[in-house]
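Just passing along the structure, written as structure tokens.
Of the protein chains in this complex, all but one are displayed in their positions.
Going in written order, the chains are labelled A, B and C, and every chain counts its residues from 1.
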Amino acid sequence: MFFASDNSGPAHPNVMDAMMRANEGYRFGYGADPEMDRVRDMIRDLFQAPEAAVYLVATGTAANSIALATLSEPWQTIFCTKLAHINEDECNAPEFYSGAKLTMVKDENAKMTPDTLRAAMSAEETRGVHGPQRGPVSITQVTEKGTVYTLKELKALTDVAKEFGVATHLDGARFANAIVTLGCTPAEMTWKAGIDCVCFGGTKNGLMGVEAVVFFDPQHAWEFELRRKRGAHLFSKHRYLSAQMEAYLTDNLWHNLATRANAAGQRLADGLRGSNTVTFPYEPEANLMFFEAPRALHKKVQAAGAQYYVMGSLDGDDDEMVLGRLVCDWSVGSDGVDAFLAALKS
Amino acid sequence: MFFASDNSGPAHPNVMDAMMRANEGYRFGYGADPEMDRVRDMIRDLFQAPEAAVYLVATGTAANSIALATLSEPWQTIFCTKLAHINEDECNAPEFYSGAKLTMVKDENAKMTPDTLRAAMSAEETRGVHGPQRGPVSITQVTEKGTVYTLKELKALTDVAKEFGVATHLDGARFANAIVTLGCTPAEMTWKAGIDCVCFGGTKNGLMGVEAVVFFDPQHAWEFELRRKRGAHLFSKHRYLSAQMEAYLTDNLWHNLATRANAAGQRLADGLRGSNTVTFPYEPEANLMFFEAPRALHKKVQAAGAQYYVMGSLDGDDDEMVLGRLVCDWSVGSDGVDAFLAALKS
Amino acid sequence: MFFASDNSGPAHPNVMDAMMRANEGYRFGYGADPEMDRVRDMIRDLFQAPEAAVYLVATGTAANSIALATLSEPWQTIFCTKLAHINEDECNAPEFYSGAKLTMVKDENAKMTPDTLRAAMSAEETRGVHGPQRGPVSITQVTEKGTVYTLKELKALTDVAKEFGVATHLDGARFANAIVTLGCTPAEMTWKAGIDCVCFGGTKNGLMGVEAVVFFDPQHAWEFELRRKRGAHLFSKHRYLSAQMEAYLTDNLWHNLATRANAAGQRLADGLRGSNTVTFPYEPEANLMFFEAPRALHKKVQAAGAQYYVMGSLDGDDDEMVLGRLVCDWSVGSDGVDAFLAALKS
Partner (left out) sequence: MFFASDNSGPAHPNVMDAMMRANEGYRFGYGADPEMDRVRDMIRDLFQAPEAAVYLVATGTAANSIALATLSEPWQTIFCTKLAHINEDECNAPEFYSGAKLTMVKDENAKMTPDTLRAAMSAEETRGVHGPQRGPVSITQVTEKGTVYTLKELKALTDVAKEFGVATHLDGARFANAIVTLGCTPAEMTWKAGIDCVCFGGTKNGLMGVEAVVFFDPQHAWEFELRRKRGAHLFSKHRYLSAQMEAYLTDNLWHNLATRANAAGQRLADGLRGSNTVTFPYEPEANLMFFEAPRALHKKVQAAGAQYYVMGSLDGDDDEMVLGRLVCDWSVGSDGVDAFLAALKS
């Protein structure tokens, strides 16, 4: 009953096997491994983007920060919601890498809308050199609150970005989960929807720690490589990143794992909906959800062994509503969910 | 016959086994894994430094850059040799993280001396606010050219640093190899010799990609943690870093692997010494060496399958002396060395 | 009829005379001029702060940015309103100098309140290393919209900052105007109200281009000096900055000029209040004001020669309400104001 994060569970056995296979013989380092050649081709195929520049890094924060630095200039501002991981959870890494600042776009259901985005970009009237200049838009899919942008919503946002002549970045830490929710292709959720650069996450979906950064316009390739090295994110023994990603891309593992995670998430959401004391501030559309429940309920399920984050203290009035967050990773399975729901109902 | 780098070979099986064992069940992320608790204790024991702050990162450049940023201020200059990895091979990462600049200290046999260090630090007369202020000294052990500072030499350098009131950082990408060469303890080669912070390398010595950063004065701990996160180098699934390091520290694996690598290196150096056309610009004291040999010789051994870096072209006058670099990792073994030497002599 | 900005008018004759006097003979540079020694003493006297560290720079953006960099760390966030000059009008200079980011505090009447400040600081729950850490609070007095914090309001805000253990910076680009409005002393409006550092503006109040930065705790002195030099803001011929500031401090010139500017501002505001088509979105409490008026009115007074900024186009429906900004500098006088009001009424 571990629902604290989708970075809490184990890596998938296929990934470990691939690491083992990669651990034979000698390789030139720094991305010159043959595994990376295969990964590059597989990602280009997956995204139907034969020209795309493809790179691997080991953390999601690195992927986002180096990608955004490549798309922006230090006198610009990057548009995102207040809830964005790049705003709340990366300890100024995006600002450190880019030199740019972040401007908050109002969210509805944890998503920016064309109207709130346009309002923020218009308000950021730059008055020549005085204000920060408009830089890229960064969208998180699945959002940090568990909702998912539809393809139409994504397209409407990238259209606004294009109006202002700036690029759009997709923080896809839970990219696979969103693909499963939408039932679409990676191309449809990225460049066909106007996205210029995607961080295609693997760490939260069964890898040990690998994210791919994909630029659909390869003009950004060399700058990204230099920024990655300067940020100390180029691995000498790069084969171990490549091997993980190769396993992820083989036999649709990435999709299968997200399918499991989302199924667990939906089973859990359905179960919670059955409890008349639980409410969802955001509609759970993938594998994570926030829920409000009486403190007594949180105490009960945690006492039964469930692990997850509660926003606030477990000490206090039993009837008071307290917010919790539940995340299902690929490994939690229906048994884990059912155990949680049983503890809830007991 | 792969001598291109000590980051070219496989990780040791014990390390892979540890990864497998770590890949079970759930863990809280970001360094809160129980493996890390054990690693911290083991490193404190190893260094006889019960108060030390201990952190893991995945690349040597990250270890050096974040450590130096923690020890310096952006208006300072860091003292190192021109050959230093932080100067030549990190694409401005140390400057990016610290904001400081680097000042070159003249090297003799690839090492700074108390005289050249004092000369550089004195020349860097700061004239109040005008010049860069003096910042930490960074020493690489094993040096980038394969020589090793004696304990006395290290102490003499840290004494100069102390005269000027600045800290000393040890880039220990090949820390274990130096320990084997000197036959001393980690404490003797670090804090007992006046070192304030060491990057204790694992990647070049049988790990997949882990370096420990150790501050003997724990006052730097929290700043390092924030800089690591801001640099995007804090791993969510941190257990996989911890597991590698734990295996490395268990049963003296770190020492055993370096012993093997150094033995191979010395066997190789001895063999090369037997060839009357080969000279060493720097005395090979650990597991890597630079050697000058006629172009024809390089061509012959490379044609026989040896892989290593040649500084310059293989096209040209057969008799011209050309510089090559050979590095033995833990896995190359006496067979690999003997195959190389056989090719040399054939 | 020039109301575009208080940086549009001439410097006061006393200031020019002081420049002339300073332009004799030789001086050591970089702040070692005897004029600066006098300025330091005069500012310490003025602020009743005999230990204060006092520095001069030539632009308000430099004053704010270097001061905030000195008070913060690059992994922190600085709290200010969305309207703050440091947020809207400095093209990322505060972020460039500090490395920190800015977090928006909700404003009421262009001021933060203890409640909105506490809400922003509490929301910035840092979760260990994940989120930006809490850094200094930056308050603008007179606010960017022409309102003035009372001493009690300032104290309440610095009390909140102290609760969270962070420093408070006062952007005093219009410091003198606020002093005139409140009828208090500089000490009362700064350290007695809990302010740690003030940018004491001169450029908008009759100087050519000088701002003093005052740290009430001199521990920050040396760091500020290094940051100023590193930012290229240390003047070699520093005497010309000192001379301006000395003139400003002599015979209460700073106070007299602000008294004139505020009087003009209030005369203008009173006149506008008399027009039943004009409204003030913010109460004009010093020398600048925003006012809403029908487009036809803006067109009429601008056609009559009044110069000021209109937020939006002068083309369009005559009846539509359009926002304008009027600023009175020390030189505009009652004649200028009356000419404007006459044009308004004509």
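In this section, a residue touches a chain if its C-beta (ideal position, glycine included) is under 8 Å from a C-beta of that chain, and two chains touch if they have at least 3 such contacts.
These numbers come from a predicted model, not from an experiment.
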Report task. Decide which residue listed in B:71, B:91, B:117 or B:161 touches the omitted chain of the complex. Result -> B:91
Query - Touch criterion as defined above, residue of C:174, C:220, C:233 or C:267 at the omitted chain - result: C:233
**Report entry** Options A:111, A:134, A:174 or A:227, residue touching the unrepresented chain
**Finding:** A:227
Query raised in the report: What is the set of subunit C residues that contact the non-displayed chain in the whole complex?
Result: 2, 4-5, 7-11, 16, 19-20, 23-29, 57-62, 65-66, 90-93, 96-97, 203-204, 208-209, 226, 229-237, 240, 307
**Report entry** Contacts of subunit A with the absent chain, listed as residue ranges
**Finding:** 30, 73-75, 128-130, 133, 225-230, 234
**Report entry** Residues of subunit B in contact with the chain not shown
**Finding:** 74-77, 88-92, 95-96, 99-102, 104, 127, 129-133
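By definition in this document, only the chains that are shown with their structure count from here on.
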Requested in this report: Report the inter-chain centroid distance for subunit A and subunit B in whole angstrom, where each centroid is the mean of the CA atoms.
Outcome: 34
Report summary line: Where subunit B touches two or more other chains at once, the residues are 226, 229-230, 234
